[in-house]
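== subunit A ==
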Amino acid sequence: MHPVYDPVTVRVVAVLVGAGYRRYASYRAAALGGALTNSVFGLLRASIVAAAVTSAGGTIAGYDAAAVVTYAWVTQAVIAPVHVFSWTDVAQRVRTGDIAVDLARPVDLQLQFGATDLGRALATLLPRALPPLVVGALTFGLVLPRQPLVWVAALVCTLLAVGVSFACRFLLNLLSFWLLDLRGPVTLYVSVAALLGGLYVPVGWFPGWLRTLALATPFPSMVQAPADVISGRVAGLDLLGVLAVQAGWLVVTLLAGRLVLSRATRKLVLQGG
Partner candidate 1 sequence: MADRPSALAAYRALVGSRVRSQLAYRTSFGIDVVSSLILACAELAEVYVLFHNLDVLGGLDLRAALLVFGLSHLGFALANAVAGTLDTMPVYVRTGTLDVLLLRPQPLLTQVLAGDVMLKRLGGASVGLVTLLAALGAQDVDWTPARVVLLVTTPLSAAVVFAALFVAAGAVQFWLVEAAEVTNSFTYGSAYASSFSSAVLPAPLRLVFAFVVPAAFTAYLPTLALLGLPGPPWLPGWLGWCSPLVAVLAWLAAMGLWRLGIRHYTGAGG
Partner candidate 2 sequence: MNRTRGTGPVVDVRGLRREFVVRTAAGRLRRQRRVVRAVDDVTFALRRGETVGYIGANGAGKSTTIKMLTGILTPTAGEVRTCGLHPVQQRRTLARHIGVVFGQRSQLWWDLPLRDSLRILAALHRLPPAQAREREAELVDRLELGAFLDQPVRQLSLGQRMRGEVAAALLHSPDLIVLDEPTVGLDVLSKERLRVFLREEHAAHGRTLLLTTHDMDDVERLCERLLVVDRGRLVYDGDIAGLVARVGARRVLVVDLAEPSGALEAVVAAVPGSTLLGVEAGGLRQRIAFSPAAVTAADLLAAVTRVAPVRDLSIEEPDIEDVVRRLYESTGR
């Protein structure tokens, strides 16, 4: 493992983040198109959950109409930076064999891809997160926090969510060392992550057994957590609790990734790449 405070590594990370940022910042037209899709889905999801709350008598699991509408819009806003979609960057490199080049670099593989992914997230933050929030505010009205401290917490929460999401996607991609075609597992991952992460409906609305299942996975930390923090559903100690859970999952998933990575590289070396 490389020491975190090694100045060379820090510089390399900064360069990779910048490279990731620049690469995705150029896809401006696609980003706006994606924001449009997010906005359409936001309109639909917000309508559904608002009607559900009304139909249930005004509140479900502590969410009233205004809160759940905000939740719906915020999940659409964070879905792109957190990237709850198919991601096969590592798997593609493994398939072409180029992964050997990446592994030969003096920077840890997980760090390389993680830094680039962070750049990507930062680049997509404004073009993908802002438009749905604006549309949501103009159409349904959002309940957003007033205190700047909460916004800072929201940013931290979103970055942690990006990290957890990256760690999971990285782990998933490592399967490509053993499986030839990753499309099936990727689709499975995206579906499950979206559902259990609270993208369709808030995790709080799940029946008991499903909620327990969801909370046993890192997925709620990816989508539900930022949504809850930004919409002000969790505050004070609860907010810190959410961040702590996210940080915990981040550590767990990163470590799991490192474990599998060492196995994978050993396999690569033994088989001659």
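Criterion applied: all candidates are chains of the complex that A comes from, given by their letters.
FYI, a residue touches a chain if its C-beta (ideal position, glycine included) is under 8 Å from a C-beta of that chain, and two chains touch if they have at least 3 such contacts; residues count from 1.
Here the structure is a predicted model, which means the values were calculated and not measured.
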Touching chain, any copy counted, for subunit A within the complex - options 1 or 2: 1
Complex contacts: residues of subunit A adjacent to candidate 1: 29-34, 36-37, 39-41, 43-44, 47-48, 50-52, 55-56, 60-61, 180-181, 183-188, 190-192, 194-195, 200-201, 205-207, 210
